[in-house]
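Quick one: the structure is below, and I'll ask about it shortly.
Apart from one protein chain that is not included, each protein chain of the complex appears where it belongs.
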Amino acid sequence: MKRVFVIGAGATKIGEHWDKSLRELAVEALLAAVRDAGIDKREVQALYVGNMMSGELQGQEHLGALVATWAGMAGVAAFKVEAACASGGAALHQAYLAAASGLYDCVAVVGVEKMTDALPNDVTSALLTAEDQDYVVFAGATFVGLNALAYRMYLSRYGVKQEDVARFAVHCHKMAVNNPYAQFRREVTLEEVMSSPLIADPIRLLECAPVGDGAAALVLCNEDFLKRNPRDVLVEIAGGAVATDILSVHERKDPLAMAGFRKAAGEAMKRAGIETKDVDVLEVHDAFTVLGILTLEALGYAPPGKGWQLVADGELEPGGRIPTNTMGGLKARGHPVGGTGVYQVFDIVRQLRGEAGANQVEGAEIGLAQNLGGVAGTVAVHVMRRVR
Amino acid sequence: MVWAESIPRAWRERVKKYRLLGGKCPSCGSVVYPYRQVCPYCGSEVLQPVELPRRGRVISYTVVRHPPSDFVGKEPYVVAIVELEGGARVLAQLTDVKPEEVREGMEVEAVFRRYREQSPNGVIEYGIKFRPV
Partner (left out) sequence: MKFSMKVGIAGYGAYVPIYRIEGSEVARIWGSGDEEPIKEKSVPGLDEDSLTMAFEAARGALEMAGVERSEVGAVLVGSESPPYAVKPSATVIAEALGLTPRVVAIDMEFACKAGTTAMILAAGLIAGGAIKHGLAIGTDNAQARPGDELEYTAGAGAAAYLLSGDSNRFLAVIEHAYSYVTDTPDFWRREGERYPRHAYRFTGAPAYFGHIVGAAKGLMEEAGLKPTDFDYVVFHQPNVKFPLRVAQMLGFKPEQVKPGLLSGEIGNTYAAASLIGLARVLDAAKPNQRILVVSFGSGAGSDAISLVTTDKVGSKRSSLERFLSRKVYVDYGLYAKMKGILRVA
């Protein structure tokens, strides 16, 4: 396996881009990453497009060839990679594997989603393609509803107050104020979160990641490429892993165990040669506040049922014990579904390069990104390391 | 949404839905719903079909207030994880109960109800919901 480095990163702002199509968003991010890498786009040998719902919402598949064509890169090996909300992370994993294998020396990944083309009830239905159509979606469950089932179990099992979990959203909004790419750049109070409308009890509107459009892209290369094209490189993908769990959360023996995440995180960290204590900056998949808390506990930063304490104590801030979602996370930076897995790494790359501005984590060296598909049915975890 | 109006698909699954047909794993003893040939827990490929008990209790529940397209007009409704006698877990709606009356641990029984229509004049899909005992 060859070492793989991030040599370019680019993204669009996340928001309601009425005037930009799916392909335009993808191309904007991809070409920005290519420019950032300082290479000619024709040097990219393989392109991985992470996306979940283009078929449902745009009636469009075959995104590999589409994006390659519209980026002026037709001819490149190109693929759409889908793993529900982990499509971005899964696409990144494929890109990483391609470069690590040495079959390709320079590859690119773009995660993209365009959600505002459809009506809200139809977006809800499209998101549900992540779940079992015949036995879960059939029952009228929504994606928020499935997470709510886990949320309620968490609150009951540990006797935690919902406010303490909801505070995770307050933290994310505070972080996003300084992120020019974020969808929401204003702070919210805990009162606002707890009085926002119920979507699927007990989950409230401001505990949910928003609907939005956006694309983020990375250019990766391996050591062979660097030998031919020496350059200043700061960020390496030190390890990555993908794992699945039993798809339906209600079928897992313990719906709160996050077994898929534990497996992927364990493997990624082992490959990177690190432990959780080495992580300087963390990106968790907070599609709903409770997922952020469960992840912190699963990583061992707090005992089960006590993850909320980290938020309350400010440990997730740039100066805290485990800076988390320092660019706003899914809640405030945004969650254009297929794009998220790449946005998370984009945010970590900025931290490791020292380009995080007001939210900079001093001396950040190791970053870990967790991207969940469905209710953690697929998990992609990547570890990034600053090499100089 | 094309899949939502597939008659063959709904027809294929009807017996599992109507009769709560699950599978018992002879290797690890787990009971799953719906029936499938391979055990999701231990990988055994010889699951036995079994009509599951029609009583259980609520493990967790939520109240859906913003439904997907084919449930518009039915909200708010309760979706719950029901653990049946014998251990199989089913994801289903609760019915004949007000959302505020639902409790974790509530005893419930299976009933046969309409879930959805494939389209306004299309095929009606029936299945199992649960109501308080």
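So that you can tell them apart, the chains are marked A and B in the order they are listed, and the count of residues begins at 1 in each.
Just so we're on the same page, contacts are C-beta pairs under 8 Å (C-beta built on N, C-alpha and C of every residue); 3 or more make two chains touch, one makes a residue touch a chain.
Worth saying up front: this structure is predicted, and the values here are computed from it rather than measured.
Among the chains on display, the ones the left-out chain touches in the entire complex are B.
For the options B:Arg14, B:Arg36 or B:Arg103, the residue in contact with the chain missing from this view is B:Arg14. Interface note: of B:Met1, B:Val38 or B:Val111, the residue touching the hidden chain in the full complex is B:Val111.
The chain not shown here touches chain B at positions 14-15, 18-19, 51, 72-74, 93, 95-96, 98, 111-115, 124, 126, 129.
Keep in mind that, in the parts below, only the chains that are shown with their structure count from here on.
Averaging Cα coordinates per chain places chain A and chain B 31 Å apart. The touching residues of chain B, counted against chain A in their complex, run 1, 3-4, 9, 13, 17, 32-34, 40-41, 59-72, 74, 77, 79-81, 89-93, 99, 104, 115-116, 125, 127. Against chain B, in their complex, chain A makes its touches with residues 56, 119-122, 124-125, 128, 133-142, 144-146, 148-150, 152-153, 156, 197-203, 246, 248, 250-251, 253, 255.
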